[in-house]
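Mind looking over this structure? Questions follow.
Missing here is one protein chain; the remaining ones are kept as they sit in the complex.
Then we have subunit A:
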Amino acid sequence: MTATITTDAVTTAPGRASKPPRRRRGRSVPHLLLIPAVLILLVGMGYPLVWQAVTSLQEFGIAQQFGKPAPFVGIDNYVSLATDPDMWAVVGRSLVFCLVTAAVTLAIGILLAVLMTAVGRAARLTLQISLLLAWAMPVVAAMTVWIWLFDRRRGVVNYLLDMIPGVDMNRFSWLSNPLTFFLVASIIVVWMSVPFVAFSVYAGLTQVSDEVLEAAQLDGASGWQRLRFVIMPMIRPVIAIVLLLQLIWDLRVFTQITMLQDAGSKAGEFDLLGTYIYKLGAGAQDFGMASAVSIFVLALTLAISWFYVRSLLKEDAQS
């Protein structure tokens, strides 16, 4: 904190002050301005967070729902999670789902962004409008359409696949087998997420100056070499951030999985972390365990997002 103040004082001292030293008058003004935001964050996020951290160290089940005091059990909840094969299966599935989906999303998004730069105006606009429409779809509405598309009997997907000679997909039930269930989930999430990646990377690509590319071309760099050695390094920061956001978002696919379970099966092997917590908490009323899994999810998210937060902080320091 002192560091910011001193650098600020140094830069503002010589005449041209972009940020006037307002803190002399009314020192409490900024703090007053922050009060409402801080209060709502403390109530809506802070309190549940603390409650959750405490409860994850307690035995808090149905008995406690009816007023029995919750005994402190230390890290027992975490130990029973760590030794529970179901938990590991859910964690493994969630991580694989997250990594695969994010990787596929990134690959397709980057390819589409490069494609946008390579085609004419009309084709580019067509592609952009189509991606925007997909992006704008509310998740729940998108899920109902996709469930209809993958419908066992009258879905278009089975109809089209069945037309391929030698493929019999008539009445193939996508949602009753975990592997195809998560394949469908992954396709849907990729469909929803690619537009954001494509537009962000495209914005990054348009920042690469033509002069630099021309210079590389004159030096004899082929198209691939220009992409690999000139364009990629320049858009690496965008790709890094988009990848981080994608990893974080693909961990929170509760809505998508819940809706697919509504249409398919609610059995345990169709669970990812979000639905697992929901079943532990809202279903089995085991709040101690649900809290412990939640804390695990939060820690995982924070670990991934740290780099993202750091890059945003850097931007804040510049502005």
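We adopt the following convention: a contact is a pair of C-beta atoms (placed from the backbone, for glycine too) under 8 Å apart; a residue touches a chain by one contact, two chains touch by 3 or more; residues count from 1.
Everything that follows uses one rule, which is that contacts and distances are computed from a predicted model.
Novice: What is the missing chain called in its UniProt entry, if the choices are "Carbohydrate ABC transporter permease", "Copper chaperone PCu(A)C", "Ferrous iron transport protein B" or "Cysteine desulfurase"?
Specialist: "Carbohydrate ABC transporter permease"
Novice: Among A:Ala82, A:Val140 or A:Leu227, which residue is in touch with the absent chain?
Specialist: The missing chain is touched by A:Val140.
Novice: With respect to the chain omitted from the figure, which of A:Leu127, A:Leu183 or A:Ala216 is a touching residue?
Specialist: A:Leu127
Novice: Just name the one of A:Val212, A:Ala267 or A:Leu302 that touches the chain not displayed here.
Specialist: Counting the whole complex, the residue in contact with the absent chain is A:Leu302.
Novice: For subunit A, enumerate the residues touching the unshown chain of the complex.
Specialist: Touching the missing chain: residues 1, 4-5, 8, 18-20, 22-23, 27, 29-31, 33-34, 36-38, 40-41, 43-45, 47-49, 51-52, 55, 112, 115-116, 118-120, 122-124, 126-127, 129-149, 151, 153-154, 156, 159, 191, 194-196, 199-200, 203-204, 207, 214, 218, 237-238, 240-242, 245, 248, 251-252, 254-255, 258-259, 262-263, 273-274, 277-278, 280-282, 287, 290-291, 294-295, 297-298, 301-302, 305, 308-309, 311-316, 318-319.
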